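Missing here: one protein chain of the complex. Every other protein chain is in place.
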Amino acid sequence: MSAAERKHEFVDSLRRRQIIDGLSLGKRTDGRGLTDYRELKMEIGAIVKANGSAMVHLGNTIVLVGVKVNLGTPFPDTPDEGILTVNADVLPIASPYEEPGPPDEDTIELARVVDRGIRESHMIDMSKLAIQPGKKVYSVFIDVTVLDVDGNLFDAVSYAAVAALMTTRFKKAVVKGDEVIQSDKMMEMPVKTIPVSITTAKIGSHTILDPDGIEEAVMDARLTTTFDSANRLCATQKGGEGWFTPEEILRQMDIARVKAKEIRSVIKEAVKNAKKS
Amino acid sequence: MTELIDKNNLRVDGRKLDELRPIKMQVGILKNADGSAYIEWGKNKIIAGVYGPKECHPKHMALPDRALLKCRYHMAPFSVDERKSPQPSRREIELSKIIREALSPAILLEEFPRTAIEIYIEVLQSDGGSRVASITAASAALADAGIPMKDLVVGCAVGKIDGKIVADLSDIEDKEGEVDLPVACMPNLNSVTLLQSDGPLSKEEFKKAFKLALDKCRYVYDIQRKALLEGYLAKTKEA
Partner (left out) sequence: MSKIRRKFVVPGDLIVRGDYKPVANVYREGNSIYSLKVGLSEIEGRRVRVIPLSGRYAPRVNDVVVGIITDINPYAWTVDINSFFSAFLPATDVFGKRFSPERDDLTSRLKLKDVILAQIISFDRSKDPMLSAQGPRLGPIRGGHLVKISPVKVPRLIGRKGSMTRMIEEATGTRIIIGQNGYVVINGPPEKIPLAIKSIEMVEAEAHLAGLTENIQNFLSKSLGRKIESEKFDGE
């Protein structure tokens, strides 16, 4: 059953006041402006045993995503499409509030929101992942390991997953008679667009981008929006115990749409460099 | 692909683009729960029950400054075409959370420190838009339980099918369509408490869809309010 569990620092009332006072002056506790992201560092391809991988540092938040491509049987309702699965694990070392065990509701939400951003933007041409329609398709596992939590897991994980997918290479399977076998030829993930997730948080009457841990601890509500390369909105998720006015939502989307372009070029650049080396 | 909108702008079930499926609601249908509501919305048949405020168990979950709000969205195994395992799926776990967060802003939780309020949603039969139907029923059940709320919460989904923005997707429209966009709000407070979307929408399309959703929430709100009034009259007349 879903219930609000505190999974973040216990923030004293002075600190909360200080954060809100700062926001009124357009400053955040770490010196950022209201719409600034923390430094985004991407290390692509570090896990050579995976078909694709990316480690993302977003400020102090560290996440690692590995992509594995297997052969699988398609779902009956989509016989000519590959399979995409996102799983997330927030490690017990990642935060004092995490414990070993099956994923809790926050982790499940994280995996599902990242999944939606990739799936609903149609980032991957799923029809190109069919090998033998109705029988054999590629099954793409996107496994997320969160190593250190300091806010905005949604975006960090999304960037890592997207970068890992863009650099994923796997053995091409071929149909030989009645059998499907893996060949030695390598194939790249059929990527159609680059989805970018942008998360905004509402604290009092202020809207900020890329909330860090302490900001998440005091925020009223959160809005995660994902945009494709054509800057269309592809996925949305409101979170948190608070609310937004319709005007706030439209304004946040405008800010997010601009920011998505910026982040997309960072991801593109990182992927380009990774492919060169 | 199935054609979802015909040349007369009518949908598979004969509805106009902005027309909702029939909605029926009834409040106070369970004896044991402190509050309850039943909703039929298209083929959705959903029951919501509320217990509390009550003593919080386990005790260590209790919050010193407000009530702990708990929510379970659950689908009966027979509620969908293929039998669903009674174990909660990832989707049900996410929806339990998102529904809790949609209802939470309306409730005066701080009036009941150290207690728990439990919301149980059981989807007996599922159709498109089950989460917004659940929110609408659960909010009525909370009101029926006498739990103080700043406003009712009401939901409605809109979407995009065959390139057009439409209200209230049915099962097939949700599966075959391009976009589903569920919204919940507190209509008197101009507050959006749930917003999700999946599928590509241009800036203008989103604006149009979002506005349509908020308009339709108003329509559903009138049904919800009427159900509470009827529940009230029924309760005060039975002897």
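Letters A and B mark the chains in the order given here, with residues in each chain numbered from 1 onward.
Operating definition for what follows: a contact is a pair of C-beta atoms (placed from the backbone, for glycine too) under 8 Å apart; a residue touches a chain by one contact, two chains touch by 3 or more.
Since the model is a prediction, treat every value here as computed from it, not as a measurement.
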Shown chains in contact with the undisplayed one are B
Which of these, B:Ala48, B:Val132 or B:Leu152, touches the one chain of the complex that we don't see?
B:Leu152
Residues of chain B (touch criterion as defined above) contacting the omitted chain
34-35, 52-55, 64-65, 106, 108, 112-115, 143-152, 186-189, 225, 228-229, 231-232, 235-239
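By our rule, only the chains that are shown with their structure count from here on.
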Need the CA-centroid distance for the pair chain A / chain B, whole Å please.
27
Enumerate the contact residues on chain B facing chain A in the complex.
61, 68-72, 90-91, 93-94, 96-101, 104-105, 118, 175, 181, 186, 189-203, 206-207, 210-211, 214
Can you list the chain A residues touching chain B in their complex?
1-5, 77, 105-106, 108-109, 111-112, 116, 119-122, 223, 228, 230-246, 249-250, 253, 257
